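Here the complex is missing one protein chain, while the rest keep their positions.
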Amino acid sequence: MSWIHKTAAEQAAALAAGEVTSVELTQAHLDQIAATDGELHAFLHVDAEGALAQAAASDERRAAGSPLHELDGVPIAIKDVLTTEGLPTTAGSRILEGWIPPYDGTVTTKIKAAGLPILGKTNMDEFAMGSSTENSAYGPTRNPWDHGRIPGGSGGGSAAAVGAFQAPLAIGSDTGGSIRQPGAMTGTVGVKPTYGSVSRYGVIALANSLDQLGPCTRTVLDSALLHELIGGHDPRDSTSVPNQVTGLVDAARAGAARDLGGLKVGIVTELQGDAWNADVVERFDESIALLKEMGADVVEVSLPSFVHAMAAYYLILPAECSSNLAKFDAMRYGRRVTPEGSPSAEEVMKVSRDAGFGDEVKRRIIIGTYALSSGYYDAFYGQAQKIRTLIIEDFKKAFEQVDVLVSPTAPSTAWAIGEKADDPLAMYLQDLATIPANLAGVPGISIPSGVSSADGLPTGIQFLAPVLEDARLYRVGAALESALFEQWGGQITPAAYAPKGAN
Amino acid sequence: MPELSRDEVRHLADLARIDLSDAELEHLAPQLNVILESVASIQGVAGPDVPATSHPIPMTNVFREDVVVPGLTPQQALAAAPAQEDDKFSVPRILGDEQ
Partner (left out) sequence: MTETLATLVDFDEVLEKFDPAMGLEVHVELNTNTKMFCGCPAVFGGAPNTNVCPTCLGLPGAMPAVNAKAVESAIRIGLALNCEIAQWCRFARKNYFYPDMPKNFQTSQYDEPIAFEGYLDVEVEGETFRIEIERAHMEEDTGKATHVGGSTGRIQGADYSLIDYNRAGIPLIEIVTKPILNTGAKAPLVAKAYVSALRDLVKALGVSDVRMDQGSMRCDVNLSLAPKGAGGLGTRSETKNVNSLRSVERAVRYEMSRHAGILLAGGSVLQETRHFHESDGTTSSGREKSDAEDYRYFPEPDLVPVAPSREWVEELRATLPEPPAERRVRLQADWGFTDLEMRDAINADAIDLIEETVAAGAAPQAARKWWLSEISRRANEAGVDLVDAGVSPTQVAEVQKLIDAGTLNDKLARQVFDGLFAGEGTPAEIIEKRGLALVSDDGPLLAAIEDALAAQPDIAEKIRGGNVKAAGAIVGAVMKATRGQADAARVQQLIVERLS
């Protein structure tokens, strides 16, 4: 068994105990990337030299008795949506091909300040628009469980990297499920923190009022460790909440004791029914039974405005992103395409944007431009913002009855690459369960709920908590994970990547 | 709910400074309409007394002090410029007027 198969917490403990060095750990992961990423394509950029230098510095600090953080020296991968000074940052788009940011996002700064070597930048749907990572301008990432299938999106790269043991930790971003859904597709853990609790400074914006960075890991405890590291108020982000992010690791550790007595869990009525594949529901029902065994009180709760969540989301997001993406005009950075003759600035902008943006991006920009147009604002964008209010109110009412809400993370398991690529609406329906949390700002976690009896692919279960109550997710997530691991004899891993000699 | 005609799509693409080819217009317009139909379902759902929410977590008065913070050097600022001259960004001839 290689170090890469250990959890981040285990790797950190081993570093602390002197059983391994960060250079060894980092090299082991770089070797795994070299061996597997030709096929998997989870990474857009690997910084071997930089990561090893950072690892060496970590080892020096540890030798001097002054590690920066519990995770000092544990390698990490970062979704290519977050700026990293000196490392290319593309957001999965051709329009930013080769762009090297002159500044670090706040979360990048925190990661560096804690001493984690950065392995590289992971693949994603272009500008985070998508649920399969097929919209990446650089080609899709493959699911470690079946290379012919999608890993989910938009953060398929981070989830696949973690699922294939290329990294023990990864940063993702979640606007409508882009951390949680890939987690479900790849049998890994993904968390969308409370909106505003993790800085967005340095995050290439998709929908400012929905985006949040979060952890992608193989275990709930690992997510808790990473989440506490990256969270907290940032004066550079005016939407950042003043609260500190603490207590998550404690909650995860406490949860692992599997005592959920007193916890009220609500199954969301609107996230059940025909849209949900039977094999997904099968695993979901088993997890519910386990929760009950552990002492949770499980009821059904209705959040009626959820039926409008998709429509509201697919108006708010394009509206905000149509404005966010206007800056990519080839005047100051990014790929400039100059047509023949003596074109005007306007013409160069148009041609460069047409060449640099993929279809999904163009679709959403045009819808967003329409939704904000004079004459349509009230009917579209304005209405969508009102639906948002209704959803927030539904959540508030629900959380008066229960402590956490629960649903399957996604309606199906991973589908074949290319299967839904030309059907945007079918793709959008994948986000049914995850979108409401972004609209309301509430935190959510997806943990693996076992493999499908139909196709052997992973399924995920999602918990949602009230704003700023992220700790509840870690408690219930750790409890369920512990119970499931016991059933499975450890975490579920894709056969092609399983440690030799594992079950 | 009105369908978007090809002309309307072209106009929107113009506003968004994207030069769509005829083939792209052919391809995109019906997809846009399908999406717009599905979002039309929210018409009239929320009454006039329901306020709009632009931020999930309400906050007000987030300010910073009027104190200089070091920024970028011109070299850093211009490092990714497709064209530059005399430490300024060089852009092709601008047709429109300033607003």
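We call the chains A and B, going by the order they appear; numbering starts again at 1 in every chain.
Here, a contact is a pair of C-beta atoms (placed from the backbone, for glycine too) under 8 Å apart; a residue touches a chain by one contact, two chains touch by 3 or more.
If you're wondering where the values come from, they're calculated on a predicted model, not measured in any experiment.
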Hey, which of A:167, A:205 or A:351 is the one touching the hidden chain? A:205
Among A:150, A:331 or A:367, contact with the omitted chain is made only by A:331
With the missing chain put back, one of A:101, A:424 or A:477 would touch it. Which one? A:101
Hidden partner sits against chain B at residues 15, 17, 54-55, 58-69, 71-74, 77-78, 85-99
Touching residues (missing chain, whole complex) on chain A: 82-83, 89, 91, 96, 99, 101-103, 105, 200-205, 207-209, 235-239, 319-320, 322-323, 326-329, 331-333, 342, 345-346, 349, 369, 372-374, 377, 381
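Basically, only the chains that are shown with their structure count from here on.
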Taking each chain's centre as its mean C-alpha position, how far apart are chain A and chain B in Å? 24
Within the complex, chain B is touched by chain A residues 99-100, 102-103, 194-196, 209, 235, 238-239, 241, 305, 308, 310-312, 314-315, 322, 326, 329-336, 338, 342-351, 353-354, 357, 359, 362-363, 365-367, 369-370, 373, 379-380, 382-390, 392, 424-425, 428, 439-442, 467
In their shared complex, at which residues does chain B touch chain A? 4, 9, 12-21, 24, 27-28, 31-32, 34-36, 38-43, 45-46, 50-57, 59, 62, 64, 72, 76-77, 79-83, 89, 91-96
